[in-house]
Every structure is written in structure tokens, then in C-alpha cells.
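Accompanying notes for the structure given below.
Rather than the whole complex, this shows some of its chains in their spots.
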């Protein structure tokens, strides 16, 4: 339909989705589906279908289920049920055209695909990313004395990252405390005191000292560290999830692990600044792109790329639960980036080979390099 | 001139302007007019006409006064004086095409139209919004002991909201302290102590404890609560008017009153996030749209709508003083939204019926629903 080499290159590119989750392995009723396509909830009279992401699902996902574009929500969900979750997942994961998934396995309130199930359904490779808060909470749940917590967490984290297929770690510190923390590595006594309070209290790891300790433990692990920043559900205090609050910590941890800022919106320019001035900092606008939809993906990417070195932007979907989002994240990335590059080519602001390079780097090669993944067919994974 | 159904639908839609003020009922000289069209002032050599809003007035308001587009400021003001304030108000309020005005009556340094005068001039319905700071300051001015302040304020607020035609309340906490407050309801003793200090000192209600008390009293009143956020005059500390500072308070007040975030710029994305994750949160980009003018209204609306559920965006002008702004706010909303929807229709990102629904919801129906207003002709008001 088009002979645009930028579109062709991006359409043909086997993306690396460097941060995502599994897809639910069960059929979903309307409340179940709606709750998975919003960072909020389905409130009376306010269907998540009546939002930008809902329009994007009806427009871009309906055809994958053999429906006309813009099919009504009820029709969409009836067809989804008719096909069954396994076929639905297979269709969207295949349609995504993603070659490699890096899967955060530490968040799964629903039963979702394992990385290998995801890879199987997609005909792709899958790797694992270890969510460090889940490791710490498992250590606490398993029973540990406060003065043994630091060592037990460290040991468990090392064991987790040494498992085959693990390529990185992740922290949701943004959800727990935000980033306006003391950047320094906490002293052992501080950690023990904080662990004592937390272990007595129970619940999620949200003590500021233990969150700092977790971030510094991540540095010790030597693996790429994914950090949720910006956009998320109502657990975040958004102004505290501005990644520039990490500046002092980034100075203190200079020369250590790659730090991958996830989501970033509405702080994509702030994240771009960090990527431009810190060697180890990378960013994506995952989660954001499918929520804003292809109609705005180009605008968000344009801000994210205003000053970002082209080696520093990655693609992720941050899809969780519905495989529509693995597809929609990939589609919005391709569509948004192609539009942006085409516009600049038409204005003669860059050469075609520059445009194609930016597409390949950001959609695939930057992630392969950061995570040290093989650049071959999925069989190589 | 156009057969675009989106433009036609928006042009024909009787908007609900859910937050505005009265128009001055006197003729205005140049300094008087200029001081009303800026959030700053008319400084030597820097006329408010030489700003985006000034260009918008000359472009879009001049024809309503029978002048050519882009008429010079002096010509514009001469014609305005010639017609007289009553005719000028009538023309702009009619041209706005607004069916319902919700009028904040608590700010009127000038003699301005009452809600019923506004309604009469516009041929529309008008309701009242009670500014709680004005209620509290009237209580103080009337004489009250510190330990009776809380109860006196509560009683006065209840009396104010029970008056016929009152549909909501408003707070300008953003102007007084910002939102980075302790989110908890203050204890009775704290309120009494703070009232003692304030009553002794006099002046505006700007004590943090009393501002918190006011916000919690608003919750008790059970009416939709309008909150000024972001853009305003030099009284604000903008970074403290970022609505995400309200997150803890929104959690604590879950399940209570609707919260309508006004203006929001430059934090429209942050406001959109809150509207997407909190059931009770709504937003508009009032005040902003006429200040940026039709030339940028679409760009600001596009950011405000990036992730916002379509049931959560409302229209307001926040016009004060000059009826030009009641018109220009409506015009910029229609123009900006029509452009945005048309662009997405042309890209096949949504269906026509979706576009028309988004127009009707955001321009009118969302407000009718939140405020419980009749959906009939102005006579129903």
C-alpha cells in the first residue's frame, strides 16, 4: 500500500520489547477486560472503552480479530470470547511483530503467560527481568531476622539474576516512595533498623531506607536496571516520580549499571535530559504509547527525542494482561516513529540512511546492546 | 461554508461553561480593558494587546462588533465604547453559544453581572458556584471567636450551598498555599489555634491549617468541588499548584465529592493522569484556551486528552470581566476540539460517531451529569 522505505523498514523490523509482562491465560468478561485496559478502573458510567486507549483497541485491534475497524465494544468482546484467550493471545502476539520480549515476572495478580509461553505464542524469544521488590518481599515472607535481611536479600537477588534467561532487574521504587530520597547508600545499621520496622509491620516494601538499599543492591548486581518513572496507577505520587530526582544518585553510581527509565510521560523531556548527560541512562515511552494511542504516539515520541542521543531510546510496550497491548505498543511505536521520521525526511532535516538507522537502533539494536542479547533469529535466544 | 459534521455539531452545541465569572457592567477605558485581558498588568511599553490573547481578541472578537478581523486595538476599543457595555456584553454572550453558565460569584473586584443578568444577556441558564474562601472571609469579617470559627464557617457554607441555583463550590487553595499540604483533616484544636492566629492577623484566608479545613469542609458539603490548579496570576507559586500534589488527599477522600480541576495548564497531562486513575476527578483547560488563543487551543487540548477518559473533560471559559472571554473561551474550545477530532477522523483513528460523542460529552453532557443539571432548553434551568 506504501512504498515508503521508513514505513517498510519499521514494519519489517523485529522489535525488542525490552519491558513487558505476560498476557492473561483465561477468557475475560467485560469487567475483567475493562479493568485491564486502564490504569484506573471501570467506574459507573465511565467505560475504559471511552478513552484514547479504548478507541485505539477498537480501531487497531478489531481487525486482528477479523472485525471492522471501530467495532463497538460489545461486538469486540463477543468476538474475543468466541475466539478464546489462546487464539486471541496468539493473534496479537504474532501481529506485534516483536522478535524479543523482556518480561517482568514479578507482577502477576492474574494468571498470565510465562516468558516461554509468551515466546511460544509469539514465535519470538523471551527473556526475564527480575523485579527486586518481589524478591525482597519473598525474603520477608519466608521469614528472616532484621539483621540478616540485607544479606538474605542480596543472596536471593543474586540467585534470581543468575537463573538462565534473566537479562536485567527492575525496581518500582517510584510506586513505593518516589525518587526524592537520600541518594546515599544506607549504612548497615540503618538497613537493619528499617528491616526490623518493616518485618514487624509487614506489607509492601515501601520503607525509604529499604528502597534505597534495594536500588544500591541493584547496582551491585551489575545488570541493567529498569526503573519505572512517571505514568502509572494511583499508587504513584507523580511529582515524586519525575526521574530528575535521581540526579544525585546517578552521580553517585557513575560508571556502574545501565539505568533504563521506563514510561517517563509526562516527564519524557526530563528523562531525555538525563539520557543526554549521563552515559548510563536510557529511556522509553512504554505504557504511554498505547494509552495515548497512535493518534498521539508521534507527538510523545517527538518530545522524547528532542535531545535524546539516538543510541539512548528503546522500545517497550509495558503490556500487562491483554495481548492487545503487546500489539498496540509495537504498532504505536512503529506508527509514531515512522510519522516523525517521514516528516523530517520531507523537510530534508535528515538523510534516509539516518532515518533508517534511528528506526533500527531505537526499535531493536539499542536493546540488544544494553542487555547483551544475540542479534539473530528468535532461535538464537 | 463547511459541511464538516464535526464542526457543525460543535458549532450547534449549547455548551455548558461550568466555571466562569460575571462581565463588567460599565464602560471600560483602555487601561481598564487591558487590565482585564491579562493575568499580569499593562506595563509601560508592553500592551496586553501584544500577546496571544490580544491577537485573538482582535481576530475573533472584532467581527462581533462589526469590525474587520485584526482591527487595531484603538479602533476596537473605540467601537466597544460606542456600542456601550450592555450591547457589547449581549453580543459576546450571545455569540458564545453557551447554554448554561456556572458562575463563581465570590470574586468580583469590579461590579459585574450577577448570574441572572449574565443569563439574561446570553439567553441562557445560569447557576451559581460558591467560593468557599469568600464564605470563610465573610465569617471572619462578621466577627467570630476562634473556637467558634469551624462551626460558623460550616454553617455559613451550608447556608450558601442551599440557596436556589447553587450547583457547586470552589476553592482557590492553589492561590493561597498551593497543594503541597498535609492531606489529613485537621483536628478541631488545630483549627481553633489557626483561626485564632488568622482572626488576630486578618487578611485573606491563607493559613495552611485553615485551607486544609476548608477543603475537608467542602467534602462534607457533598457538592462538586472546583479547584483552581496551574495557571493564574502572580499570586500562585506555580510548582505548588501542580494538581498531583493532591494525590494523597484524593486517596483520603475517596468515594466523596466530584473534584473538578480547573485550568491545569501547564500541568494538563498531570491533571489528565489524575482524571484517568481517580473516579471522582475531572478537568478542564479553562482560562488557558482563550489566553493561548485558537492558534494553540488544539495543541493544549490534545495534551489534555492524551489519556483522559472522554467522560472526564469539561469545558469552561473562566471568563472574568470582559464578555469577550466568555465568547473566546467557547470559540477556542470548539475550534481546538474540532481540529483535533477532524485530524483523527482523517487518519481514521476514530469513527464519526465517536467524534460527535466526544464533542457532545466534553462540551455539554459531562457537566450536566456532574452537576445534576437538566438537559433541556435554557428555560428548564
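Each chain carries a letter (A and B) given by its place in the written order, and its residues are counted from 1.
Note that contacts are C-beta pairs under 8 Å (C-beta built on N, C-alpha and C of every residue); 3 or more make two chains touch, one makes a residue touch a chain.
Treat the numbers as computed from the prediction; the structure is a model and nothing was measured.
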Assembly check, 2 identical chains modelled here, expected copies in whole complex 3
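Methods note: only the chains that are shown with their structure count from here on.
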Quick one: report the Å distance separating chain A from chain B, using the average Cα coordinate of each chain. 37
Residues of chain B touching chain A in their complex? 242, 244-245, 247-248, 250-251, 269-270, 273, 276-279, 302, 305-312, 344, 347-351, 354, 369
Given the complex, residues on chain A that touch chain B span 38-41, 43, 45-46, 48, 50-53, 55-56, 59, 69-70, 231, 233-234, 236-239, 265-266, 291-296, 299-300
